[in-house]
Structures are given as C-alpha cells and as structure tokens.
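Right, one structure below, let's go through it.
With one protein chain removed, the remaining protein chains of the complex are shown where they sit.
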C-alpha cells in the first residue's frame, strides 16, 4: 500500500513544498547535464506544432503507463490549466488503462482523487518553473 | 523510501476506504471504456479451466514483478481467501523474486508484512466488488 | 540488436500478415476475457470527447515510453491516417524521448524509419479490425 | 516491428542452438554470482508446496507482463510439458493481458504462434539444463 | 503523490527498523530459493575485478532507472560509505536521468534529499547484513 492519494490537503501542500525545495537544491548543484535535462523537460511542453493541451495530455498518459504518481499529479494540474475537461481526462485515462493494464488502476484512483481536489479547490497545481 | 507496509492497521483500513470510495467515483463516471475494463478485470479471476486459487497466484506474481504494492496487497488477500497457505505464498514470492530480481525485495517485505497482518487479524482483505 | 526497422518492405508486409493471421487465431479461441479485451482496445481509440487524432497520439506516446515496436508501428500508421503531420510526429516523439529517456532512442529510430516508409509508400498501415 | 514469432521452424531451431551455446559460454566463465543465479533460476521451478505446472504458469505470466519473448517461449514449452492444456494457456494469457494491458498483445501473438508450432510438432521446447 | 523523501528523520528510522524486522522474518522462513537469493544479493556487491565503490554505483544507477526508492536509498548509503563524493553522485544521477528520462526526476529529488540527510547526520545508512 503505497502512501499517497488518500492524504488530506496538508499532504498535498507538503509535497508541493518538498518538490520546490528539492528542485532548487538540484539546480543549485554544479552539474550541467542535470540542469540541461531540467531545462529540456520544461521546453518539451511548450506550444509548437502541437498545442500545450495536447502535449500535456501526452505527458499525462506517458506518466500513467509508466506509473509515476508525482508525474501524474503534475500533468493533471497542467492539463487542467490548459483547459482539459473531465470527460477529456477520463478518455485520456482510458487510453492509459487499456495500454498499461490493471496495474494502472491504483494510479488512476490517485489521479482521480487529485483531480477532485483540484476541482474543489483543495489542491493547487504545481508551479511552472521546473516540473515532473 | 516509499511509504507503505510499515504502517499500522489504521493505515490499512484508511487505504481500504480510499480504494472503495475512489472505485465508486470512477465507476460513476460516464466512460464506458473504463467501466468495461473494471468489469473485465473482475471477470478475469473467475474460475474456469484454471481454478480461482491458481488465477489469484498468477495475479499476485504479475503484480510483484510489475512492483505495484496496492495490487500485491489485493492479491495477497484474495489468495488467502482462496486457501493459499504460507509455504505456497513463499514459493510464489520466490518465482517473482527470481524473475524480477532484487528490485522486488522492498515489495516482498511489504507483502510479507501484509500477510502477517492478515494472519494475525490486524488487516482485512479488500472486498470483491471491484479490485486491484 | 533486436531485429526490426532496418528490414525491407517485404518484412513489413510479412509482419502485417503475421499480425492479421494471429489476431484471427486468438479471436477464434473460446476465451471471453481475451476477446472482450480486444474489443475494448478497438473501442478506446474511437472519437469521443477527444478526437481520433489526439487519442492515436496518446497511444503512440504510451507505446514509445513502454518501448513496444509493434505497437509504435501500429500507432504511427493510425496517426498518419488521422492526419498527423511530420512536425507533429516529431513533437510527440520528443515528449516520449524526454519522459522515457535515451532508452527510447532505438525505438525512435525504428519509428522514424517506419514513418519514412509510410510517406514513401513502401509500407502500408495495419488494418482497422484488431490492432496493437 | 521486432523480429520473431513470424519465423519458420528453422529460426526456432537456430534460436535454440544459440541459447544452448551461449548458456554454456556464460557458465564456463569464472563468475560465481552469475553461475549461482543460473542454478537458483533452475531450482525455482522445482516441485514444492506448489507443483511444477503451477510454478511454470507463474513464470509464464511473469514473463508476459514483463514482455520478454524468449522467456515466454521457454515457459510455454515448460508449461506444455507439465500438462497445461490450450484452455488453461488462454486463461493464463488473459490474466497477463488484463494485468499488463494491450502492450502485451504483440507478445501474446508470438506466444500463441509458438504454442501452435509446439502442438503441430514444428517446434521443440527448450532443454532443461539451463533456461530462460 | 507517493509518500516518501519529504519525511523527517523519524520516518527514515522507522523505515530502517521495518526493513531490518522484515528481512529477519523473511530469512526465518523455510524457503531456500528466497534465502539463497538474499545471500547472492549480498555477494554481488563484494570487491572483485571491480571495486565496491564502482559496484555500488552500478547498483544505484540500476535502482534509479528501475525507480525503486528503497533500493535507491540503500545504495546511496552504501555508495557514501564506499567514498562516493557529491560530484560523483550527481554524475551517476545524470546517467540515470538521461537513460531513464524525466520519469526518474521524482526519485532523483528523494535521492538528493536522502543524501542531504546522510551528509547532515540526520539519517544513517542501512546495515550490511541484508539489503535492498
């Protein structure tokens, strides 16, 4: 039983603080490959031939089939900001579920819980500076 | 250090409640693919040419090599209800360990801890309605 | 060195025949779970809240980060039929590459090779009946 | 398009020869960890609290969700020797498919093709000495 | 949002106790395959043609690309004891990040947090007897 999802808003905020603090700590380190990777990661989701909404949906489904809760929460937040509505979320979820199998279900539960919190105002999406 | 396993019975119950609540929420959504997937998932473990015990063992080992603690806990509970004894559990664990490697060990620890709780009555297996 | 990608058009056709033949063989079997899964898989990519093009792009990126060449080739074909252009393909590829890492590169090479063949008319996309 | 499955009996035999030759070469090397791992791998599938048939089915499903064609072919052969019939094979396949998702389908096609060859006498299962 | 990393020293100690207790429980079980696997796992990281430091770095990077927080924390501790300095850690992290992709980032954050705790004396590395 991995912890997660079934936590209150406090835990969501605590996680956001942790992510922000560790990202700063990692980027303060003198390692150019790591820094460039973080910059590239941010660049990946900028509008181009595909719009931000589509790219964030791609990031979300990739995170779901690879089963990374932190990445899923990040992209759920970004998708919502890009205008993805609930029906669209569930269609993206359904692709992840069918491609990735029942092993995705626990992550789907936590994704839906996080989406519920965002919609109810109980959680805030992660900031833009550095992500995943 | 992923949270999990080393939690008391309260956390086990809290997780069970979370799963039940989120499953209901997911199935209340108007997405036929997701609903059908959940129904298919339940159907998969029904007795057929292979009995329930064997199928649940297959689900357990699949969950272990894919390293999903929630799925492992679910199938440990189902296996126990289907009559899998401790020696059989450890032989199934040994297949998962050898096929999946030392990366499975942290999940093995949490699986054994969950099994211990089930045997001592400190945890109850998840319900049947919807699973994983 | 996994075989693949660097094969001529003959091998592409041979693979298409193999897939078609085996799908028929699998669906002829009296196993309802397997048959329903195949039906659900087809249903997943139908237009809904998200259009077919977006859903196929989701399937493509999911297949790339999970590193399945057959699935990638299938979705490259479907994406092309849904009107995905070369710039859009490369942006989807870039999401898969950044999320999934350099381990995706060999599959990217084979994906681009397959796309080149489709554009030059050397390969035909897989049929619609049953897929992946 | 990964090569495999859609090969004739010659390729199956060629692969069997390659595996046998490389296993001998690996075990001739003076590395105790590797040798012990191979011995442990063989020991894992011996009859104990669970019979050989169940253990081989566990190995098969684990190999399918981890998507390793060579391992799948090996365990299909071992399962068949242990008396697994076609209906039982398809129920094991269905567990792997539902747990692992549509990404398993290309491996399912090659598994069924290999099983067909075994049943028709076109392929012989791998030897017992060392496996996977 | 998987729990982990953003916990205080209490949680680190709690996890260490859990691991020790469960390892003892697992090794007390009469299953020779599991016991031999644990022994082999310990043997793997002993000095040989490669020194302990290099082997622990290999274990660390393998754990990062497979995304197992417990294994990462274990190997970060072992690497530190073997004399890996902060610059070397970040170069190993950079290999894991580039090979494994942005999906590794949440684990990188927790690895750096754990390393920070070790350096500040807030956490102690896991013992030698049995690991991962």
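Should a chain be cited, it is by its letter among A, B, C, D and E, assigned in written order, with residues numbered from 1 in that chain.
Basically, a residue touches a chain if its C-beta (ideal position, glycine included) is under 8 Å from a C-beta of that chain, and two chains touch if they have at least 3 such contacts.
As the structure is a computational prediction, the values presented were derived from the model and not from experiment.
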Visible chains in contact with the missing one: A, B, C, D, E
Hidden partner chain, touching residue among C:21, C:46 or C:109: C:109
For chain C, the residues touching the chain missing from this view: 1-6, 67, 86-87, 90-91, 93-94, 97-98, 102-103, 105-106, 108-110, 112-113, 116
On chain A, residues whose C-beta touches the chain left out of the figure: 32-33, 36-37, 40, 43-44
Residues from chain B at the interface with the omitted partner, ascending: 65, 97-104
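What we mean here is this: only the chains that are shown with their structure count from here on.
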Given chain C and chain E, the chains that contact each of them: A, B, D
Pair from A-C, C-E or C-D with over half of its contact pairs in common with B-D: A-C
Type of chain D:chain E copy interface by residue overlap (half), same or different: same
Interchain centroid distance [CA atoms averaged], chain A/chain E, Å: 25
Shared-contact residues (touching 2 or more other chains) in chain C: 33, 37, 40-41, 44, 62-63, 65-66, 71, 98-100
Topology of the chain contact graph, where touching chains are joined (line, ring, star, complete, other): complete
